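Please find one structure pasted underneath; my questions will follow.
Presenting chain A:
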Amino acid sequence: MAREIFERKIKQIQDEILILGSMVEQATLDSVTAFKNRDLKAARTIIEDDQNINDKRFAIENAILILLATQQPLAHDLRQLAAMLLVANELERMGDYAKGIASNTVRLGIKDIPVPFRDIEKMGELAVGMLHRSLSAFIHEDVNQAAAIPKEDDEVDALFNKCYRTIVNGMVANPATIDDASLLLWVVHNLERLADRVVNICERTVFIKSGEMLEMSGSFDELEDELGEES
Partner candidate 1 sequence: MITKNNTNGKTKIYVEDFNFFYGKFQALKNITIDIPANQITSIIGPSGCGKSTFIRSFNRMNELIPSTHTTGKIILDDKDIFAIDPVEIRKQVGMVFQRPNPFPKSIFENISFGPRAHGIRDRRILEEIVEKSLRQAVLWDEVKDSLNKSGLALSGGQQQRLCIARALAVEPEVILMDEPASALDPIATLKIEELIQQLKEKYTIVIVTHNMQQAARASDYTMFFNMAEDRAGYLVESGKTTDIFTNPKQDLTEQYISGRFG
Partner candidate 2 sequence: MAIFTDFTNEHIAQNQGSKKNLHKRKFIEKFSFSFIWLAATFTIVILFFLVGYVISNGIKVIDLEFLTTRPAGGVSGKGGISTTVVTTIYLVFLTISIAAPLGIGAAVFMIEYAPEFLKTKGFATHLIQIIRTSVEILAGVPSIIFGLFGFAVFVSYMKLKFSLLSAGLSGACLILPVIIRTTEEAILTVPKSYREGSLALGATKWQTVFNVILPSAMPGIITGIILSVGRVIAETAVFWVTLGGSYRLPKNLLSSGRSMALHVYMLASETRAFDKALGTSAILIVIIIFLNLFINIASRQFSKKFSGK
């Protein structure tokens, strides 16, 4: 069979991406749980473990660069490797979002302010679910599955808006809590951005197959580009 070695190496990298994906999923769920339970110890662990996510991303990047240099891939192979490079990057950024949630958990400490926990938990679950399925679609180059996911981002965006309203109302009602409440805003913002990055992964899936970059973002997302990132 032609290029067995090459195919094997690509499969290895795909497996690593799935592993990285599950690390990120776990970190996200854990960070939301830690946030809900005000578990500062768990939060600190998550912050440390982000290093593992970074290391894995660099390992994947290296492996891909080596394949690019030694195998001179073209056409589909080239798009696939380029897409994997970008997806690894997206996953690492998502890991940073989880770390950001954990950091804010630590900052908030045990302060008592009203938090829309259930919505936040829901956002986390939705986002992680999207991530999981998007990675599966990515690895299997399932364009249909990938095309179905961005719609769910709308739900996440809707939840984000709801939480945003709630938190801002809380700020207006009780100006003393503005500092802490802003930390809350960052938490829900991270979850919303995480879901957006999942949409990027879906776009890349379509790109591998067809060679075209289609924008799949929902209508809400233009607003989010105004807000910066938090680490």
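For anyone wondering why these and not others, all candidates are chains of the complex that A comes from, given by their letters.
We adopt the following convention: a contact is a pair of C-beta atoms (placed from the backbone, for glycine too) under 8 Å apart; a residue touches a chain by one contact, two chains touch by 3 or more; residues count from 1.
In this text the structure is predicted, and so the values were computed from the model without any measurement.
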Looking at 1 or 2, the one that touches chain A within this complex is 1
In the complex, the residues of chain A that touch candidate 1 are 2-3, 6, 72-79, 210-211
